[in-house]
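Only one protein chain is missing from this complex, and each of the others stays in its spot.
For chain A:
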């Protein structure tokens, strides 16, 4: 299994969606609920019969809407398609009273629309607009960027604009992210060793990091708090941090993994926390204080602190922490293809490996308090 996503629109419950990959059986989407207080995991299964799931993403506005990229196999051809789905109402906010034999009462996803890609090639991923009303999605298909408008309550997807990457050889996007900054007008894509930035309004390239990695770039993520900062990871076992205003040199490079790094994720609230998953079967949580939005060693008065009831608010650390690896998680036996932070609890994250094992971990308590207090 490779596809993992948090339920982005959900801010109360800790919920992840996992898509399965199987060629010979019906594929499923597992909705994983984690009860933080009781340390109990609840699972609901939705059938996804059209094919094995390579990528999954959830709408940032509507809890029940999600998009998948799936393989449709015929005898001689494999085609990766994308579709937008709606999950059954009762599962939207999680059903804690779900029976133990959850596999028996599997429910089916309701198809909202297909993203028609017959002209564009295989879908690599689908991105939802991070802030808006969940009407806009972008999908990457081979060397095309497609911007879709969902109309009629997502029942119809209209291709509003697209851009193609031209060049010699077969260019293929491997992944992309939608920047939450600049009023959601920028996306970044990766193809081969290059990272490119695009403006969604003009569908033009705005920056290009050539040879960002020695080998293939596998994943990208935007710093949620610093608008020009971008993290990338790839087959050269490195994680690099870029300032998109200066694309000649990375701001920082991490070399902790011993094989390809498949996934990199900034924590949504505390952008010094970086999560990476690699095919060396490890998940590494790093603390990159020096390039985070957290100011160094700035003290905040106690009364000021007590005023901040929202824990998502930026808190100040008492003393500067060094950039360091916080923890290496070795629970997986096989390559880890996906890591994600929970959208509800900033201290919680999940990782998924090839053999289908999903592991949910917490940021170490000591570090959490260090960041908060």
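Please note the rule applied: a residue touches a chain if its C-beta (ideal position, glycine included) is under 8 Å from a C-beta of that chain, and two chains touch if they have at least 3 such contacts; residues count from 1.
The working rule: contacts and distances are computed from a predicted model.
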Quiz prompt | Candidate names "Signal peptidase I family protein", "Golgin subfamily A member 7/ERF4 domain-containing protein", "histidine--tRNA ligase" or "Vacuolar protein sorting-associated protein 51 homolog"; UniProt protein name, chain not shown | solution = "Vacuolar protein sorting-associated protein 51 homolog"
Quiz item: Of A:132, A:167, A:214 or A:364, which sits in contact with the chain we cannot see?
Solution: A:214
Exercise. From the listed residues A:71, A:175, A:191 or A:223, report the one that touches the chain absent from this view.
Key: A:71
Quiz item: In terms of residues, what is the contact footprint of the unshown chain on chain A?
Solution: 23-24, 71, 73, 75-78, 210-211, 214-216, 236-237, 248, 257-260, 279-281, 330, 333, 335, 354
